[in-house]
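Every protein chain except one is present and positioned as in the full complex.
When the chains are written out, they are named A, B and C in that same order, and each has its own residue count from 1.
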Amino acid sequence: MVRAAILGATGYTALEVIKLLLRNPEVQVTAATTRQEGSPSIASIHQSLTGRLDLKCEDLSPQQIAERADYAFCCLPHGASTAVIPQLLDAGVKVVDLSADYRLDDAAVYREWYGQEHGDPARLGKVVYGLPELFGDRIPGQNLIANPGCYTSTAILALAPLLVRKLVEPTGIIVDAKSGVSGAGRAPKQNFLYCEVNESLSAYGVGKHRHQPEIEQILSTASGQSVDVIFTPHLIPMDRGILATIYAKPTSTATDKELLATMREFYAGKPFIRVVDHLPATKDVSGTNFVHITVRRTKGYLTLVAVLDNLIKGASGVAVQNFNLMAGFPETTGLL
Amino acid sequence: MVRAAILGATGYTALEVIKLLLRNPEVQVTAATTRQEGSPSIASIHQSLTGRLDLKCEDLSPQQIAERADYAFCCLPHGASTAVIPQLLDAGVKVVDLSADYRLDDAAVYREWYGQEHGDPARLGKVVYGLPELFGDRIPGQNLIANPGCYTSTAILALAPLLVRKLVEPTGIIVDAKSGVSGAGRAPKQNFLYCEVNESLSAYGVGKHRHQPEIEQILSTASGQSVDVIFTPHLIPMDRGILATIYAKPTSTATDKELLATMREFYAGKPFIRVVDHLPATKDVSGTNFVHITVRRTKGYLTLVAVLDNLIKGASGVAVQNFNLMAGFPETTGLL
Amino acid sequence: MVRAAILGATGYTALEVIKLLLRNPEVQVTAATTRQEGSPSIASIHQSLTGRLDLKCEDLSPQQIAERADYAFCCLPHGASTAVIPQLLDAGVKVVDLSADYRLDDAAVYREWYGQEHGDPARLGKVVYGLPELFGDRIPGQNLIANPGCYTSTAILALAPLLVRKLVEPTGIIVDAKSGVSGAGRAPKQNFLYCEVNESLSAYGVGKHRHQPEIEQILSTASGQSVDVIFTPHLIPMDRGILATIYAKPTSTATDKELLATMREFYAGKPFIRVVDHLPATKDVSGTNFVHITVRRTKGYLTLVAVLDNLIKGASGVAVQNFNLMAGFPETTGLL
Partner (left out) sequence: MVRAAILGATGYTALEVIKLLLRNPEVQVTAATTRQEGSPSIASIHQSLTGRLDLKCEDLSPQQIAERADYAFCCLPHGASTAVIPQLLDAGVKVVDLSADYRLDDAAVYREWYGQEHGDPARLGKVVYGLPELFGDRIPGQNLIANPGCYTSTAILALAPLLVRKLVEPTGIIVDAKSGVSGAGRAPKQNFLYCEVNESLSAYGVGKHRHQPEIEQILSTASGQSVDVIFTPHLIPMDRGILATIYAKPTSTATDKELLATMREFYAGKPFIRVVDHLPATKDVSGTNFVHITVRRTKGYLTLVAVLDNLIKGASGVAVQNFNLMAGFPETTGLL
């Protein structure tokens, strides 16, 4: 039995990791951390865990975590991750980091987009980016995986086949993405009160969202060319789900059918990717680790549509998928 | 032109008062208060007012308010109202108080349910309760009106005809009420984040909600007997609307048709009350000052259903209705 | 490997049964029926099953079903179930009937509330009501189980401990229940369009809902006394979840703590029931087979609050739970 710790256990992604691990017969959740005082029970923080997991959330040191767990799912905010992960690794704990801290290769880019110095720059560029459909063969044996962002996974998984096969131009790509509200986290902010978000719709971070450089870096790496995107996120009045509508210029006269075939061939054997003929809805993949993708020629552009569940395939599900690969379990364990 | 000030201008009820007054040709909103620093424009606090009202929200003293306004709509929290209203009245400003501070007649009851001493106990018992359908003839000429609570208005308006006409027993009444989330206000609390409330439903304050003694006091006064209710509020995933399902024991064998006729006769000439044959939905009255009520015999009980918009007829609409009566305007001005 | 057929595969409960069975390693879904022409694939009807279940929905005879399946989950409307279930049983197929057809013991009561003659009256009164927490010991070995209604399970599970232990009076009980919209099914009706239901709230079927006699029958059976309830259902703008607020008169002075202890003792060893101290929300059990229940003394009544997921514990989850018991699998297989 593998023992897992959840760091920063009070948020939504932590809750989803726990729920997924409860279905995983090979794993036991043995520790959960929080800075809240009084070591509250996990069920008092997440009522849905009542009677399902008997565990206290404690303010544990890396050494204490190492005594209790073999793996840590780090659900801390960016910046806080680098303050604890190096010590965990030194103590022999393997880590899936759900924060953004180890995703970018370049400390200067991190500084520009995150507004702070990186806390562990020596590791940057050496950590595998945990998108198993692209980098799955490098994940087994790693002791630290940078779990991808939710928007980034959606955009990258849609674009990768066509960029790698050179079927679209690598520049001038527009990613118009829409997300449910759980992506904003559980901290009490007026912007995310029910009555602010419900029955409303808005764009945010136009031209300034941190997932833009992440999308560009990974797609450039994956396709061996400099990829440039415009990224616009939107807030949708629903709990969960991301849909990305992507506009890219085709380099060929390939038909929809041919493009879909290329994408299917690219993802052959990948258990969570479905290239579909119809236009997918986020509800089709809600609560699952699946991604549905399609493409249409529309005058001078290809229009791609991809959907996933931001909390599962966009965060906690892919974290468990990465963990499965690191630990040598079948990739889909606990995820179907 | 009557000049109106809005005290505590950053919340949802303040916004609704302003929007309703913008439709009132006899009124100009001339002041808005907040404790926020920097005197932000009202449009920066409520983006929906952009280009519609050019006004700063300032930290004004009662004297400054009196220089700018004839009437004040007090949207402050309970406790804060009594700290400013006496001075406003002394300075000649007439006040509609949307807080709970002047609703209860008894300082001891206030202390018990609100957990603090009342700030202006000398006035308790002398302030008219601003439910125009019951107490409208007493409102003209008043300089202070206690605007009713949202749940209380719903329950009282449904029950008053049958209690006054002695068609139901005054004790053992059950008020099972359901409200949209805007009733919880705009302060950033985790409980009211979108992802906590959306796709969920809960009861709260079971047996402990402050509207219970208010309902009992007003119905006792209105019907001349001691009325006793059990009140259970619920939080519904929608912005606005209250529905109360009320169970009371009939004292006669009156049929549904006869009961409805009694209720219609009771509310004859009241422009905002509709006694309907069908089962009403909150959407039927959303965004309006109307109340829809019906009744059914169900075995040993009468089941009453009443709906209103908690922000309009439950708060800001009735406030403007009270203001209209105080100021001598037609009751419906700006409200149809 | 047990083979299961899904009858009436196009609705929401059918989809949930399928999703739950996909997690059950002992079962294979081998047939799905519909009257739609053209034998559409199950994935074209439920896009969320794309790539997860490769099966056609066909218009199969009972004999054809019997050739392909050992068990049938019957998700047909009431009335349609009795037209096919007797033949399935004759052909050796075991059946979990999610319709209301075999729940009531009395053909006359069925006629009164369902407005039609019962199609298989000889079996009435002999079919086990599939609420495993009350009748679980009778389920193994049955070849037909009447799966309970969603509202009824909520009300019964909350009230049973106190009625069986004679801690509340059996008459004058009020069940004020609130349900998400999925309970209304997937047939295209104007009443259930998004823009009719969203941001609205209504009571329906006041005094006339078919779950009232079902609640009364089962609670009377379970507690050995004639139980009488007033039942009011409400439609809540959310996909799934039922919350019942129940008012009953106590027969003792037992405290909240004592009442909760009695309920916990009553449900000891039941894996899906959680008696909780806090007021539960439907979201706490959404997507699960759990039920959360609590109780409070409120003046002359006990107020009970119970929540479950109407599609899971209220329909498809309990169906799988019943199936597990019928087939000899652990009760929780595929349900945790």
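We take it that a contact is a pair of C-beta atoms (placed from the backbone, for glycine too) under 8 Å apart; a residue touches a chain by one contact, two chains touch by 3 or more.
Everything numeric in this text was worked out from a predicted model, so none of it was measured.
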Candidate in contact with the missing chain, chosen from A:A100, A:I139 or A:L243: A:L243
Hidden partner chain, touching residue among A:Q47, A:S99, A:T282 or A:S316: A:T282
Absent-chain contact - pick from C:G8, C:P213, C:P237 or C:G334: C:P237
Chain not shown, touching residues in chain A: 172, 174, 176, 178, 180, 196, 198-204, 206-207, 228, 230, 232, 234, 236-241, 243, 245, 247, 279-283, 286, 296-301, 303, 305, 307
Residues belonging to chain B that touch the chain removed from view: 22-23, 47-48, 50-52, 199, 274, 276, 278, 280-281, 283-288, 290, 292, 336
Residues belonging to chain C that touch the chain removed from view: 12, 181-182, 186-190, 192-199, 237-239
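Convention: only the chains that are shown with their structure count from here on.
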Chain separated most widely from chain C, comparing mean CA positions: B
Chain whose averaged C-alpha position falls nearest the assembly-wide average: C
Cα-centroid distance, chain A relative to chain B, in whole angstrom: 45
Rounded Å distance between chain A and chain C, as computed from the means of their C-alpha atoms: 36
Interface hub residues of chain B, defined as touching at least two other chains: 196, 198-199, 237-239
